[in-house]
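With one protein chain held back, the other chains of the complex are shown just where they sit.
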Amino acid sequence: MKKYIIRRLILMIPLVFGVTTLTFALIHLIPGDPVELMMSNARQLTQEEIERIRDKLGLNDPLPLQYVRYLTNLLQGDMGISVRSRSPVSYEIAQRLPDTIILAVSSIMLALVFALPIGILSALKRGTWVDTAAMTFALFGVSIPAFWFGIMLMLIFGLYLDWLPTVGQGKTPIEFTRSLILPSVTLSLILLGLVTRVARSSMLEVLSLDYVRTAHAKGMGARRVNFRHALPNALIPILTIVSGQFATLLGGTVVIEKVFGWPGIGRLAVDAIFARDYLIVTNTVLVFATMVILVNLATDILYTYIDPRIRFQ
Amino acid sequence: MKFKTVVIFAALAFVLALSLAPAAADGHCPQEGGTFTIGVDTFLPMDPNTAAHDWTFYAITNINSMLFRIESGQPVGDLAESWDISEDGTIYTWHIRPGMMWHDGNEIFPEGESREVTAHDVVYSIYRQYNDESSIMAADLRNLFVSAEATDDHTVVLTLSGPDAIIYDKARGLTFTAIVAQEAIEHYGDDYGLNPLGSGPFEFVSYSPDEEVVLRANEDYYIDPCLDEVIFRVMPDVPAAMIALEAGDIDWWGSVTPGDDVGRFLDNEDMTVINFGCPVATRLYMSVDKAPFDDVRFRKALSHMKDGEAINAALRGPTHVKGAGTAGPGVAGYVEGLYDEYHSYDPELAMSLLDELGIVDSDGDGWREMDGELLEIPMFAWNSDPAPDYVAAIVDAGAQVGLMIRPEIADPGTNNARRNDGEWGIYLGQGWCGEGGTNALWGRNGWISTLGYVDEEIFNLLDLSAQNLNEEEREGQLQAATTRIAALYFEPAFGFFNIFTVKNNYVKDFFGGEWTLNLVTDDHNVWINEDER
Partner (left out) sequence: MAENIVGLAADAEVVELIRPKSFSYIAFHQFIRNGRSILGLSVLLVLVLAAVFAEEIAPYDPYKTNYSNVKQPPSAEHFIGTDELGRDSFSRLIYGARISLAIGFLVSSISTTIGVILGAAAGYFGGAIDMIIMRIVDVMMAFPLLVLAIALVAVFGPSQDNMMLALICLIWIWPARLVRGMILSLRETEFIVGAKAVGATEITIIFRHILPNVFPIVVVQASFLVAEAILAAAALSYLGLGAQPPKAEWGSMLSNAKELMRILPVMSIAPGVAIMVTVLANNFIGDALRDALDPTLRN
């Protein structure tokens, strides 16, 4: 087990390296100048000023040199300086990472809380109107553009009903939770439909297995069979889906955080792409990728506890 | 008759009461305490050396003292109580207000252990900005700067190598030099912007990136602020911010308000719409050094083929202002009547000009050709509202006269890069307001010089005006430049739009942001009427 984890962690290194290099190359391929983009209506920089600032920030150096410098610094734990804010990239990311994790985890929770019972119920009531309604609901879930859904929620709950704050993040625990509701509901939509469907199909599959049939044949109560025997086994595919969708979910934070003004790294990444803040983009993607890979690893390890049949070589 | 008189008197008394109520200049506040929440679209760390951004700068002008502030367009004292300028405009003597203290109760100055802000701090701050080559100190000032000296604890002498008429212009002058404490800079180093320390009316409390900045009243300031707390809340999505403003989640939206929302807020009794007083032009630029744009008749055709005024009115709503030129009404260099003279809607004229140029539809497909080839002109614009709509309008207008225009809309970075490369085509452009803006755009090495807008006479007029301390003469020079630009380049104009900011009515004694954000000055002291909230 330990060996397996170490091997996976070592395999992670080239992957992360690939992701970082690709991002670094991509973001520098985009035309545009970060210093010029810092300009605002109040402060118009001249070409001369821009050149001076670019020189000072090392943006005029050849690209390979910039990349080597970035890597050397990174190995020493230094992610560099953001062009736009001129503060350490690590600070910018560290400030926002918890917000994104909270948003992602709460939407996973929301999706599970709603989708699991619906999926399982529709499997148990297979072929009835309950099943049809649940599956239609699930399909709606994957068919609605999430950003649009967010705007609609904002319009209804934030403005017309005035129940919840529209944008930003509350300070006190209660306000914080209130401000978390709309973005996490919106984000959970991405998972909701999927989890419902997977819960249903994996439950159906398990229900048709011999041991479940045997349990029924033995005269065990339906409730006991369904929840003691079938459900735990049905959970494995769901876990796979949720962890497999983690990258998608993080990708989803990008737009949702922007719509709701949620101060996370998804929004940071998009803003940084448009601001050509090279190191912010490269490092946020690095953090994103590491998170995705680690979550997948954690899922694999978790399997061994849930399903004793799975063993690592 | 008698009844009417009573009504008039009652109304007069009411107006008088209203106008007296917010007057709190003597430091007396009608209502103490309260939090003023300001919605902003971006916010960055608050180091005056790097903070080029408007709203960040608004926070800085409240945390740090400035030598002077800009109020109703005029410089007024802040840290400098007064100043003298030598006759030739090269030596500024600033008289520092005594008794101004650095904020205390922080890592640098424990409670009650602060020290006075002196002339030496001012000199330190100016040199810190001057010596840092990557600082945003205005190039004009940097180029003219000779020295800054503290002749005593309360006098600073700034020497320039030549006169500078726009030293008070935020974009180009001294207003970006906030006064910082050497102790704080040395203690925090690169992290200073995350822990700013100053001597202004509000103290820095906390900063959460992309979220908010919290400031609290500085009781040691020479005027006691009525507000307890000022919060800058970051709201990147403008429509969402408009909802937040209406719901009272923010008290003031300090950035450009879209035209339709202005219309709505004008009808809303709980809101006040404030004019920033600096109309911004929307117009087209083109690569004037390349054919067919190098021919003035073609530029003229482009200008007359579109109904600029109707387009601007539709897209800017109540913020639309008719006009053309480098500066809008109320801004130095404005020339009246330019729009009607050069940009009126006349598609017939546009078509005859195109015919005259030999740009005609010879194969009968409805589109004009030049030298036997289909003339397909790319139109470059950035991708945020309402720029794409202007493009759509021009594509449609082009189709009416047989000109094929291909939209090329990209994010601002890519769009800037295309302009810097001088790519062939039409560009949607927005002016910058103020004299600094005119210079940055049309001046030597200005933003559109890469497109071939190079005319020595215009450069000279602008250079002269920037050094001319006589306001009347300067206005004349700027107007001459504006007129010459219009006649020479015929840059197709749509009109101007006013920058409106919107506040909730319970925010009192507040007149919106200027180049500096003035919450507590000799003339007014912002307070919140909690009863109305």
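Just a few scattered comments:
Labels for the chains are A and B, by order of writing; each one numbers its residues from 1.
By our rule, a contact is a pair of C-beta atoms (placed from the backbone, for glycine too) under 8 Å apart; a residue touches a chain by one contact, two chains touch by 3 or more.
This structure is a prediction, so every number in the text was calculated from the model and none was measured.
Across the complete structure, the visible chains that the omitted chain touches are A, B.
Of the listed residues B:313, B:462 or B:507, the one in contact with the hidden chain in the full complex is B:313.
One of A:37, A:134 or A:270 touches the chain omitted from the figure, and that residue is A:270.
Although one chain is not drawn, the whole complex shows that of A:5, A:74 or A:142 it is A:142 that touches it. In the full complex, subunit B touches the hidden chain at residues 237-239, 242-243, 258, 260-261, 264, 307, 310-311, 313-315, 383-386, 388-389, 391-393, 395-396, 399, 407-411, 413-414. Touching residues on subunit A toward the chain that is not drawn are 14-16, 18-19, 22-23, 26-27, 29-30, 135-136, 139-140, 142-149, 151-152, 155, 159, 201, 204, 208, 247-248, 250-255, 266, 269-270, 273-274, 281, 284-285, 288-289, 292-293.
Definition applied: only the chains that are shown with their structure count from here on.
Between subunit A and subunit B the centroid-to-centroid distance comes to 38 Å (mean Cα coordinates, whole Å).
Residue ranges of subunit B in contact with subunit A, taken from their complex: 44-45, 47, 50, 52-54, 57, 133-134, 136, 138-139, 170-172, 176, 190-191, 193-194, 208-212, 233-237, 240-241, 243-244, 246-247, 249, 280, 411-414, 416-418, 420, 432-433, 436-437, 440-441, 445, 447, 515.
Partner subunit B is touched in their complex by these residues of subunit A: 30-34, 36-49, 52-53, 55-57, 81, 84-88, 91-92, 95-96, 154-155, 158-159, 162, 165-169, 258-261, 263-264, 267-268, 271, 274-276.
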